[in-house]
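All protein chains but one are shown at their positions in the complex.
After this line comes chain A, so read on.
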């Protein structure tokens, strides 16, 4: 969890996610032995200890006695504290009292450790006595137990135990630290409790990271793993601090290999170089998307390697022969790249698996969305990735033992990994879901939230409407699709110059009106509908509705077809624009698609409306009104919805009628 850049793959806090095998093989562990055996002598406290009170040595004696006292801590711990500190409150210490106690305890701990070292005993075992076959605890665990008890009960400040543990690990040698860590692990449940965790998580993280820094990553693999496991359990799953948020790759994890062919042994050195050069790409996958040349090189190298794997499939016996590794007898955390080993490695199924899994991880990274647009692979690259992936999976399946099972598990792990990537991209949201707070109902009346069968109230009402109105379809008064002669009347009136209706009130400004009308015309009057291309919305209005002088304008003359065609050309663009606007569905009317001039007029109308009241009442709403309505309360919206639905029902009705007619004819 500490360093998240294994194989340069953007890992999340997934020590639990990737199996140990893959992790270790690809992990970016430098082989520098960073073991720093802190001796007690070189120990220096990072925080000065205050000896505020002269009586500290006396107080310490009290604690020493307490440690030696048998029985559970609850029997005497609190009394001891009270005896030493004489607190203002009985059970909870104030801030400065806490500080005082902490100083005493830290000094005491230091004293205990130094005497343990002088006696040559293990720190955690110091003071252990074996009486009557019953082993009593050592002094230090005893002290820790008592403090832990006090912290848990919140008698003293919760961070104190963590402070002591940090001191203790810093004072101890690595060998003793193992014992101390064992103690920490055994108290994991208590330390992880919400109150304690909140007080001490940072100290704990620091302690663990310090330990990790002191350990050799090559030799103390097990202890490192223990610490990482502890961290993974101790911190919540969504803890961000261990996450490689930016997905930075550990590019320092270089796989070195020989550049010059060795003397005296026979090897295909070109292949050797091709094979190991793949690791450069695995180490830094981001570079592949940026430069296509690199990608080309990578794929060609990969093809050579895959061809070779394919050319020499491993038999089951070879798979069994190398089963030793499963017993972790020869478990290495980094590839050995000696050219002498090449032949052996290629015959080792687990080696092949490692390389193939690396490929899969890389492909997964390349396919993962959410990076910058330009980082996304191109279509051709996606194709290549896909074909490569299939080949790799096939090879994994072929590799004994139990290739199919292995592939399935890897697939599963990678799938989970994808989820982690998504989680990280969403900003690492916590997994704990807060329980929904129940609204306290003041007036006692039980208001049960009604469940809507169809999602919300309006839809449910619509659904029920049919049941409630069984004769709706036979009702002569039911709403039908309006006839276009009726429907277009208002617009025809607008077009009659003699009516003198001002342009801004024309119905053609209402896009909903136009859209509905066009749909009606398309079903009832195809000839009229086709005039739309030439004359726009006004051409669709049935000629019979228009006064003769206006009518002639829209009448198509058979002899001016050529003219019309020309006009078409010249008007083409404009007409198209108009069409686009008008043909937008009604739901978008209140969006941003309104023409500038419409907006202007609407604004003007707004003023008018406020001044003169709602002029167009009863008529079709103007765009502005429509906008207002839709942003209005639920009731109105519902009403509108109903209206729409009725229209829709009518239309369906019309369609079925037509079908019946056809049947009758046929």
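Just a few scattered comments:
Just so it is clear, a residue touches a chain if its C-beta (ideal position, glycine included) is under 8 Å from a C-beta of that chain, and two chains touch if they have at least 3 such contacts; residues count from 1.
By our rule, contacts and distances are computed from a predicted model.
This figure omits one chain of the complex; the name its UniProt record holds, of "Trafficking protein particle complex subunit 2-like isoform X1", "Growth hormone receptor a", "GPI transamidase component Gaa1" or "THO complex subunit 6", is "THO complex subunit 6". From the options A:115, A:315, A:387 or A:456, the residue with contact to the chain not on display is A:315. The hidden chain makes contact, of the residues A:70, A:182 or A:343, with A:343. Residue A:307 is the one among A:307, A:419 or A:456 that touches the chain missing from this view. Even with one chain removed from view, chain A keeps its contact list with that chain: residues 263-271, 274, 304, 307-308, 311-313, 315, 342-343, 346.
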